[in-house]
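Apart from one protein chain that is not included, each protein chain of the complex appears where it belongs.
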Amino acid sequence: MKLTSLILSTVMATTVAVRASDITVKGSDTMVILGQKWAETYMKSHAGTTVQVTGGGSGTGIAALQNGTTDICNSSRSMKPAERAAFLQKFGVGVREYKTCLDALSVYVHKSNPIEKLSFSQLEGIFTGKITNWKDVGGSDAPISLYGRENSSGTYEFFKEHVLNKKDFAPATKTMPGTAAVIQGVAKDAAGIGYGGIAYGEGVKALKVSKADGGSAIEPKEATVLDGTYPISRYLFNYVSPAKDTGAVADYLTWCLSDEGQAVVKDVGYFPLPKNLR
Amino acid sequence: MNERLTTDTVVLPKAQRRRTPRRRWAEWLVERGIFLVSLSTILMVFLIFAFVAREALPVILRKTNNARSATPVTAAQVSTMPPEQLATYLGVTIADLKKYNAETVKALVELKAEELSQNVSADSRVNTTSWGWMLRARQWVGYDKPEYIWQPVSEIPKYNIIPLFIGSLKATLIALIFSVPLGVGAAIYVSQLAKPKIREVIKPVIELLSGIPSVVLGFFALLVLASILQGMFHYSSRLNALVAGVALGLTVIPVIFTISEDALSTVPSGYGQAALALGAAPWQVAWQIVLPAALPGVFAACVLGFGRAIGETMIVLMASGNASIMSGSIFDSCRTITATIAAELAEVVFGGNHYRILFLLGALLFAVTFVTNLVGDVVVHRLKRKLEGAR
Partner (left out) sequence: MTILRAKGYDWRSTAFHAVTLAATALIVLAVIVIIGDIVWHGAKQVSWHFVTGGTKEGMFDAKTAGVFPMIFGTLALVLLMTVGVVPVGVITAVYLTEYAKSLSPITRIIRSAINNLAGVPSIVFGLFGLGFFVQFVGGGLDQMFYGGELHYRKPALIWAAATMAIMTLPVVIVATEEALRAVPNGLREASLALGATKLKTIWKIVLPEALPGVLTGAILAVGRGAGEVAPIMFTGAAYYLAHLPTNWTDQFMHLGYHVFVLSTQSPDIERTKPILYGSVLVLLLVTFLLNLTGVLVRAKIRSRLRHG
């Protein structure tokens, strides 16, 4: 009967067939485009390997690394001590960290916003909810509308740690599932302000940021990120379990740091690692 | 088989001839099997609640404690610590501790010291996963007044679930306010007042709405509806409870419409015809006779709509702005329970506090919908009895 043969063929198709060189990459949404372009480019020149990339946030990737459901974790922030300890407890050996490229976090406002620059302390005040009106930082009289990322995001954690000095985000921050959503929100909200990876910034205005009040405000662009003057810049990481850092996985990781891999980085909009760090 | 045809013997058809004891036995087995499979539905409901609550059990039973009250231990002191104390300090079992080599232990101690040196304050000594802090407001360090804060990824994770409940209720209420009048109104029109030809056209169109997946409605709300509503009302926050509520309402309308229309159509036509014979206008028949008679069904529709709205995930995840604030304004962003679970579950480490609290939220949500369904059932049952009893 047709039904029986259908069921039989379904069952037969499900015999476990593990592909030897399947690399799973999970993690940061900031890195997901990069991860995907890396995968595409790598697979073109290495036909025997397949790489699959999933987003979800840096936290997702780290959790997946911990749970053993991924080979490589993309993370837009460094792993926290508690996370490293948990990994160490489970696997008996520390996690291996690879810096892959540089990224700058831009602060975005609506194109019509007259503000051109903000200092760290002003940003901290705005995003923790202490400064609530644009006129308090030199803009027009309008309540500030905050856009941020979900707490599974490395971007969220990085911004919190380095700009907010580990203070909490204001509860009124609209949490968006991805940097693109943040940009989209700010692009349609004249009183909006948000933060996100520099590779995403189309349709809004990126502010110049000064670390100290009254200090020189630096524009986020390649030169200032590479020479370290732009204050909100960070590394993007690949994390892997040392046990898995062999064979195909190790080749892939090395390739990402090679000239070819770094060319992809530039293509996507991030900044290649200085040669001495690779 | 011989068929001896005589005048007083009935020829048994094949089916009966084959009813041997073995056949009967096999059939009995199959019928037991059918019964067992049907029982599995009960098992499923039980399993769902059990497995969701199971993951949350440590939090429910107050067994979790993330208060950082230990003083950091230096590497030198480690060698003098008895194994049990060291294991408790590091948060591992003694069996695991024995497995680690000296280097690993040293690394763990350093990481623990780093962790403990973070943010030593009044807050860090508090167990934020206790029921007290999940429900009460607290003036956390850095805030000016006691507030209900849900910020689970932070130096001091804050797990207050009140803003999430408020968010869910806000979005659901807006959805109901939007969808009940429209759904019931359309149901009245379609079942009582419209010509049959129009009915044939409108019913499928509204059923088409029920076929649109919620992720598509969420996408539509995010891209189109938010702009339309912002243009109409000129508020500042583009994604807010209103947008999410209206989009939720669109998902709920087919549910309310279909069930109400069903209920209105099954009211015995005798009622309506008697009223018409007495000189009532069609609208009076619909409003004063048929609708009250169909009230149990309409009420059931609303209860189902409520359950659907409060449990919906994709629309609120994409369109509500997801800000966990305690605010009564519909123009403010809100964070619902369902969106919180969907957005944060991917990040959590299995077995951690955050993971357990998300499952707790799921269990609470399940409990709410379960109770709503039950209450709805009881009320509908009572209304039905009252209507039938009064005859």
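All chains are identified by letter, namely A and B, in their written order; residue positions are counted from 1 within each chain.
Note that in this section a residue touches a chain if its C-beta (ideal position, glycine included) is under 8 Å from a C-beta of that chain, and two chains touch if they have at least 3 such contacts.
Quantities reported herein were computed from a predicted structural model and do not represent experimental measurements.
The chain not shown here is touched by just one of A:I183, A:I232 or A:V264, and that residue is A:I183.
Where chain A meets the omitted chain, the residues involved are 7, 10, 13-18, 29, 32-33, 36, 39-40, 43, 50-56, 68-69, 176-181, 183-184, 187, 199-200, 202-203.
Residues of chain B in contact with the chain left out of this view: 12-13, 15-16, 19, 24, 27, 30-31, 33-35, 37-42, 44-45, 47-48, 51-52, 54-55, 181-186, 188-190, 193-194, 202, 205-206, 208-209, 211-220, 222-224, 250, 253, 257, 278-284, 286-288, 304, 307-308, 310-314, 317-318, 338, 341-342, 345-346, 350, 358-359, 362, 365-366, 369-370, 372-373, 377.
In this text, only the chains that are shown with their structure count from here on.
Centroid to centroid, with C-alpha atoms defining each point, chain A and chain B lie 30 Å apart. Taken together, the chain A residues at the contact with chain B in this complex read 56-57, 59-60, 62-63, 66-67, 80-86, 88-89, 92-94, 128, 142-143, 145-146, 150-152, 156-157, 160, 166-169, 171-177, 185, 188-191. Those residues of chain B that touch chain A in the shared complex are 90, 92, 96, 99-101, 104, 107-108, 111-112, 114-115, 118-119, 140, 142-143, 147, 149-155, 158, 163, 226-227, 230, 236-239, 317-318, 321-326, 332-333, 335, 343-344, 346-350.
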